[in-house]
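Shown here: the complex without one of its protein chains, the others still in place.
Here is chain A:
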Amino acid sequence: MNELPQQLANGLILGAMYGLIAIGYTMVYGIVQLINFAHGEIFMVGGFGALSVYLALPTGTSLILALPIMLIGGIAVSVLVGVAAERFAYRPLRGAPRLAPLITAIGLSIALQQAIWKWYPGGNKARVFPQFKGHSFDILGATVQRGDLFVLIAAPACMIALGFFVSKTRSGRAMQATAQDRDTAKLMGINTDRIIVLAFAIGAAFAGVAAVAYGLRTGEVQFRMGFIMGLKAFTAAVLGGIGNIYGAMLGGVVLGVAESLATAYIEEIPGMQQFGGGAWKDVWAFVLLILVLLLRPQGLLGERVADRA
């Protein structure tokens, strides 16, 4: 059976989601050298934000009409939580030893999970996310569900918009300057606190988009969904070269495809039969991470840090 196109399509869809989330890790790291380990939960609350908007709409609203509003809702909740995390959890710790914000991030991540579990109606179980009805599409020999088209359109659109923002706008230029040398950026008159908030906000917005894609694909959202997705997206960010926005998307896609192919084909390698199938997919993703860290620690598109004379 020729299932390669299908595996590639699955990998691409999954990878696009990883990539969208990875942008948040990479942008924040690029500017404040902080791994925001609560970013997976910023993604998760976006899913609940979008679901809440859907539930607030009159029953029977078609999903295609609801989707833009859900997207806005998801993005809004993610951005709100992301910006609040920066303002109230991370900013007071700027200049503190690096372990402090890291532990804060882990604490924040547990707190957000538990808040949804305890206070979101039915949040202690998976909540059903609306699904597109109707038949799937056949694209180049792969079957693609209607809901998955969303991420295949949204991810490239987001990347083009981000690329334009960073390279062509005044704020984008200020963001690059802040990432390269924060003190000197201040000397140029750049309000670097504002730029840091902006980096958190953009990363959170992308996570919100990814959360809608995740809901549409899996048919549910639940309070724990940010953990493994966040970890995978972090892997993608490192894989692509942490600090590099294009690297984050590339890392996401490479990781998604590698995971998908490993799941499907590892068992065909003689002596590896017992490592095939979905149960091992997370293992292959992290094996890839370890290999990258060993062989190319700066990541696929990362630069060696040696640019200051």
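Observations
Keep this in mind: a residue touches a chain if its C-beta (ideal position, glycine included) is under 8 Å from a C-beta of that chain, and two chains touch if they have at least 3 such contacts; residues count from 1.
Going forward, contacts and distances are computed from a predicted model.
Missing from the rendering is one chain, named in UniProt as "ABC transporter ATP-binding protein" (options: "NADH-quinone oxidoreductase subunit J", "Potassium-transporting ATPase KdpC subunit", "ABC transporter ATP-binding protein" or "Acetaldehyde dehydrogenase"). Considering the full assembly, A:Thr192 is the residue among A:Gln7, A:Ser78, A:Gln113 or A:Thr192 that touches the omitted chain. Seen across the whole complex, the unshown chain contacts chain A at 170, 173-174, 176-177, 180-181, 183-192, 303, 307-309.
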